[in-house]
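Showing just some of the chains, left in place.
Order of writing sets the chain letters: A and B. Residues in each chain are counted from 1.
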Amino acid sequence: MLKISVITTKTNELTEVTSNIQKLIDEQKINNGICVVFCPHTTAGIIVNEAYDADVKDDIIFSMEKISPSYPDFKHLEGNSSAHVKASLIGNSSNLIVENGKIQLGRWQGIYFAEFDGPRKRELWVKILEII
Amino acid sequence: MLKISVITTKTNELTEVTSNIQKLIDEQKINNGICVVFCPHTTAGIIVNEAYDADVKDDIIFSMEKISPSYPDFKHLEGNSSAHVKASLIGNSSNLIVENGKIQLGRWQGIYFAEFDGPRKRELWVKILEII
C-alpha cells in the first residue's frame, strides 16, 4: 500500500487530499481500477463531500460537534470519546473509481481527511486494485 | 463504470436501486466479484437497510432530520448544509458482494439512493470487479 502524510492544525479539521491521491495514481500509472482509502486512526475518518465552497467544511464540523458532544458520563479517561464517535459515524474507509488515469468524482466532490482530535501528524493508506 | 439514473421527488427520500444494480450485473454477465457503488453527489448517499417495511425509510428520514437539522449558524449560503452533513454521515460509497450472478444481501436488505436535497435528477456510479 501507499501512504499519504497529513498534518492537521486544529482539533476538528477537514483537509482535502484529492490531489495527493491523484498523484499516487499518476505515479503508479494506474489507468483503470478501484482505489481503497483507509484511515488507520481511531479519531479521524474520510469524507467525500463538497470541495467548492469551504463554508461547507465549517458547517460539517459545526454539526458534528452538535451530533457528538463530549458527555460528562464518558468513561474513556483520555477525554476524546467524542472524537471516537465522530470517526465511527463518518467511517474510516472509502472506495474511489479510477478510469482513464483519473479519480472519478462528481462535479462538486473532493476527498477529505476528517480530523476530530488534532492537531496531529496523520496518515492515509491507499491500496489500488488495477483492472487490466 | 456504469451509471444508474435516479429521479428523486422529495427533499428527503430513499429510493430503492437494488434491481437497477442487479440489472447491470445481469447485462455484464458478472458471476463472481465485488460491486462498488459510488454516489457522485454531495447532498446524497447510499444506505443498505430494510427493504421490507417501507415505514423504516420514513423513520430513517425522520431521525436524520433530528440528527442534522438546519442551524442558523450555518455559513454555507446555499442553505443546504444540513444535507451535506447527512450525506457525510451516511457515506457515499458501498461494497456489494456478487456470487452466482446475484448481489448477496441479507434477507431484509435493499440498496437505497438516499436523497437529502431533492427533488433532483441524480446518478449512481457502479464499478464491478470481476473475480475469475
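FYI, a contact is a pair of C-beta atoms (placed from the backbone, for glycine too) under 8 Å apart; a residue touches a chain by one contact, two chains touch by 3 or more.
Predicted, not measured: the structure shown is a model, and the values here were computed from it.
Depicted are 2 of the identical subunits; the complete assembly encoded in this structure file consists of 3 such copies.
The rule is short, and it goes like this: only the chains that are shown with their structure count from here on.
With centres set at the average Cα position, the gap from chain A to chain B is 20 Å.
Taken together, the chain A residues at the contact with chain B in this complex read 34, 47-50, 53, 55-56, 58-60, 62-64, 66-67, 89-91, 94-97, 99, 104-109, 129, 131. Of all residues in chain B, only 1, 36, 38-42, 67-68, 71, 73-78, 81-82, 84-85, 87-89, 91-95, 125, 127, 129 touch chain A in the complex they form.
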